[in-house]
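All protein chains but one are shown in place.
The first chain written gets the first letter, and so on, giving A, B, C, D and E; residue counts start at 1 in each chain.
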Amino acid sequence: MPSIFRLALLNPNTDERHTLAMGAVARSVLPEGSEVTAISAARGPTSLESAVDAALASGEIVALIQTLPAHDAYLIACFGDPALDAARELTRAPVIGIGEAAAQAAIAIAKRFAIITTLPRSIPALEEGLERQGIRSRCCGIVPLHIPVSEQGGEHEDTTAAIIDAGMRLVLEQGAEALILACGGMAEVARAVQERVGVPVCDGVAFGSLLAYSLWRCGLETSKVGAYGFPEPIPYAGMTAPSDGL
Amino acid sequence: MPSIFRLALLNPNTDERHTLAMGAVARSVLPEGSEVTAISAARGPTSLESAVDAALASGEIVALIQTLPAHDAYLIACFGDPALDAARELTRAPVIGIGEAAAQAAIAIAKRFAIITTLPRSIPALEEGLERQGIRSRCCGIVPLHIPVSEQGGEHEDTTAAIIDAGMRLVLEQGAEALILACGGMAEVARAVQERVGVPVCDGVAFGSLLAYSLWRCGLETSKVGAYGFPEPIPYAGMTAPSDGL
Amino acid sequence: MPSIFRLALLNPNTDERHTLAMGAVARSVLPEGSEVTAISAARGPTSLESAVDAALASGEIVALIQTLPAHDAYLIACFGDPALDAARELTRAPVIGIGEAAAQAAIAIAKRFAIITTLPRSIPALEEGLERQGIRSRCCGIVPLHIPVSEQGGEHEDTTAAIIDAGMRLVLEQGAEALILACGGMAEVARAVQERVGVPVCDGVAFGSLLAYSLWRCGLETSKVGAYGFPEPIPYAGMTAPSDGL
Amino acid sequence: MPSIFRLALLNPNTDERHTLAMGAVARSVLPEGSEVTAISAARGPTSLESAVDAALASGEIVALIQTLPAHDAYLIACFGDPALDAARELTRAPVIGIGEAAAQAAIAIAKRFAIITTLPRSIPALEEGLERQGIRSRCCGIVPLHIPVSEQGGEHEDTTAAIIDAGMRLVLEQGAEALILACGGMAEVARAVQERVGVPVCDGVAFGSLLAYSLWRCGLETSKVGAYGFPEPIPYAGMTAPSDGL
Amino acid sequence: MPSIFRLALLNPNTDERHTLAMGAVARSVLPEGSEVTAISAARGPTSLESAVDAALASGEIVALIQTLPAHDAYLIACFGDPALDAARELTRAPVIGIGEAAAQAAIAIAKRFAIITTLPRSIPALEEGLERQGIRSRCCGIVPLHIPVSEQGGEHEDTTAAIIDAGMRLVLEQGAEALILACGGMAEVARAVQERVGVPVCDGVAFGSLLAYSLWRCGLETSKVGAYGFPEPIPYAGMTAPSDGL
Partner (left out) sequence: MPSIFRLALLNPNTDERHTLAMGAVARSVLPEGSEVTAISAARGPTSLESAVDAALASGEIVALIQTLPAHDAYLIACFGDPALDAARELTRAPVIGIGEAAAQAAIAIAKRFAIITTLPRSIPALEEGLERQGIRSRCCGIVPLHIPVSEQGGEHEDTTAAIIDAGMRLVLEQGAEALILACGGMAEVARAVQERVGVPVCDGVAFGSLLAYSLWRCGLETSKVGAYGFPEPIPYAGMTAPSDGL
């Protein structure tokens, strides 16, 4: 009989509202009795919309993992999966990013998927992420809403309507068989979009929480041999070395 | 509150002993109350060791899905993932193959993994599977044991020793950070190998069962738009058309 | 002086009319005196339009090869090349699929080709086939006619007109330099389309028959070392093991 | 009833003995009554062992095609396939290179092949050729004999023994299921090597001649739409423009 | 203190006006005191617009390098980079092609670039060049002007307007973040296009000259170990062997 599963959901940005919403999504799908610690970055951007935002948020992810008590698994709750490799170095527990999780869900239920994102500037980074995962050829379109993260979420009805509209076009014109919503803030509306567009809509928060649970449940930990070994114990100047706390 | 999860674990071969063992592995990791129907092919090879075996077993997978009452998800429990696309056409429920599942687990916890298989002849097919998944570059070695499927399983101590020995060499000489055991029959010994070799050992039966559960739990069904739509209602000669039963 | 060349043309579906038509195409291009045995699957779909159809037809291909007397070469006469690897395991004779053959012809006479197929659902499978062959980047478009296989063939004038129309657009708008007709049933009209559209039209039945002949003529047999070795002699339950007849 | 097939076999180098030998190989496999014009470059290297040799030989290939009367098909009889694209621009007839032909034969009869070449310096160019064809992952090894082209051919017994020895090692240690001899001069010994090593040995001269025949027999000409259109009629200084003779 | 840098700019075609213009571009960007020998092919096409043109020009590049006194670096000043590998074999000095140079500039300042070329027929060759460099996925469009090389250059105002127009569309509709002008003759107008379109415009002549300078300045010579070793000393018939002069 396994013990209680404790997931740390790390929001790399400082938008508390989204953190709470994502924590609720995670809790709603995990087996009864699971515990979810949903926490925001201590400082930094309220949403991640550039590589600069991601670079600064990465340091906050490292800090969060070092500050929190050990959890059974970690979920990095931003579609760009910032600091994923760094997080995996810091713990034996499995670490999942919601961007990779959403894509893994999509390719399990459809041959071709499409992505709806916020701003056009993020398209190359999304494409690079798909290439890194080896599944760029499975993606038949990435469409920007031209709506920033701050206007995402269930209470922005116009945003939801725009997502549905974009989804319909991706299905009819690009052959999309499933959709990915490339923003943690869109997690709340995934079900609504799915019902209206008629294809599965993959939300990385829900599926990523369950991926993390699944790895833990199988007794699979992050490998400490090779690339994900704990950080080397090298000297740090002007700050505490991360290897000190391990 | 979700209803009970009912998984159909379909063994494409006719080895009842392995079917039972894999069913037990699935039950041991799924949330309490889940139901697992573990069932073997009605006829055909006792293990799948050639493309001919896989071609014949594919028809049996189709038959099993059509014969069984509807389940919440399906797991094709053979590392080659035979008839995976066909199975996905036949149902709205998610369908997972243990080969793809094991690889997905491996890349979530390690940068480079290696595969231990039974016979050398299966190496090209394994490489093709990794290419299809887009992750061939993550695999740093595939080693055959030269031991057939019939001699796999917890009671064959020599086989387990050979797996451990091969795993040690893959870690030390090839830089493997995790291992995949490419045979449903090896599922029983995954934990033992993991403890002895010191890197995570990914078993597709356990993780695949949880992947299937996770998709179901998120309300994600196989897309019926496009490639995985139900089979076209074309005439069949000399046998019942699969589209008749849908 | 070589002996007479005997080709077995195996139609994985049960449409006798298409089998006869494809047999005639093969005979019309092979050197005088060649013998062509054109034979349909004993049972199953009248055309292959889903992965389920292909899975069931694969077993019939295996059965056909085991039932027929040995031939000098085999042609699997369906564009999806079902059971190609399995067939190659069962014989030393070369085995060619018309899908791969058509693509090989196209890349020998053009830099960029396009494919005309029957239904949209088959596009992902065609793309996967091109990726497997390593030539997806050579294909500049795949267009579905939305016309099922049953309405293909020389006597369906509307279908021929639709093929010509699609071909013209692929040349003018997508830069196609050659066309592939992705359906054995389209073989009859290839010449007519070629004349009207003004680019080469590659038919896998004619070229595939000659590829099979060419391998045989060079004394090249399917390698029995490695992946295409004869099936392992493992036990079968409820049916004869294919390795028994070898 | 087709007319007589007339193949022009163009040897890009000036070694008449190899030209005659390759012409004989071509004649021995083509249907009775075929005519083969085997011709050497008018001037230049006696074998092609560097990119410089190939660059200079390319001009000679262009000159040969412009000088010869029109043939039904052309075979560029050097493994590096020099001037293949240029040749295809100059004629409507199909043009085949023996390097691409040998690789196409290999992947039709084996999953993994290996290449035996003359000098180590040619390995990167061979790998680039395989990448261009999209089949680098099918090649499990390229081994140089360290023997120049001038010492290739049936009368050099030591060379043949070295080829057999290299082939044996590629099969046993690298998993090669078929071999390619990457030198026109090795064509004569292909059968002997095949018998001794026990895997198919693909010779591009024999199979390439038949590929050219097959395209012609199907009525497939080089596309004149797009990349292989006749050269643009631009002015040439100091020499006749190739477009003048078209 | 390094000596004076002497660059040989080799125009593979015979258009003296473009040679002079490109020489001026090179001189304008190289550090003061650098010497640029800009020289045209001795004979052959006035521009390179087909593979035949390129094959014939390749021999002229080889001849130019052998005729000229040794320089510190060489720039092949045609976008198709003809005879690049051959040139690298002939000298220890670094050799740069302007096609590869332009692409290297583009990926250093933008995620996605687009290419403006002269004729549609050159698109597949450009795509192959990008694939060879491994950066095809960085290119979001290739647009032909349908204007031949002979009408390129600063004095053709209509051509410049057409380039600006094509560039605007590539930025607005295809997401291009930078442009490449795929023709040495376009080098003169790069700055003008950049100012009007508002994205960087990469000219291979200017950047390629500096790349060549940079390699020389770092003491980096073309490797003489392996593929770029001096040509083998094999006999040539009817002409001087290139290895004679080394």
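Definition applied: a residue touches a chain if its C-beta (ideal position, glycine included) is under 8 Å from a C-beta of that chain, and two chains touch if they have at least 3 such contacts.
Note that this is a predicted model, so its numbers are computed, not measured.
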I'm checking contacts with the chain that's been left out. Which of E:Ala38, E:Val62 or E:Ala105 qualifies? E:Ala105
Contact with the hidden chain, among D:Glu16, D:Glu131 or D:Glu151, goes to D:Glu131
Touching residue (missing chain; options E:Gly59, E:Gly80 or E:Pro94): E:Pro94
If the hidden chain were put back, which of E:Val52, E:Ala87 or E:Leu215 would touch it? E:Leu215
Hidden partner chain, touching residue among A:Thr19, A:Ser47, A:Gln104 or A:Ser214: A:Ser47
What residue numbers in chain A mark contact with the hidden partner chain? 14, 42-47, 49-56, 58-59, 61-62, 83, 85-86, 88-90, 119-125, 128, 131-132, 148-150, 226-227, 229, 231-232, 234-239, 241-242
Which parts of chain E are in contact with the chain that was left out? 29, 31, 88, 94, 96, 100, 104-105, 108-112, 133-138, 171, 175, 177-178, 191, 194, 198-200, 202-203, 206-207, 210-211, 213-215, 217-223, 225-228
Hidden partner chain, residues of chain B it touches: 111-112, 137, 175
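Basically, only the chains that are shown with their structure count from here on.
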Have a look at B-D, C-D or C-E and name the one that copies the A-B interface, over half of its contact pairs being the same. C-D
If you average the Cα atoms of chain C and of chain D to get two centres, how far apart are those centres in Å? 26
Cα centroid separation between chain B and chain E, in whole Å? 52
Multi-chain touching residues of chain B, meaning two or more other chains, are 88, 120, 123-124, 131, 136, 226-227
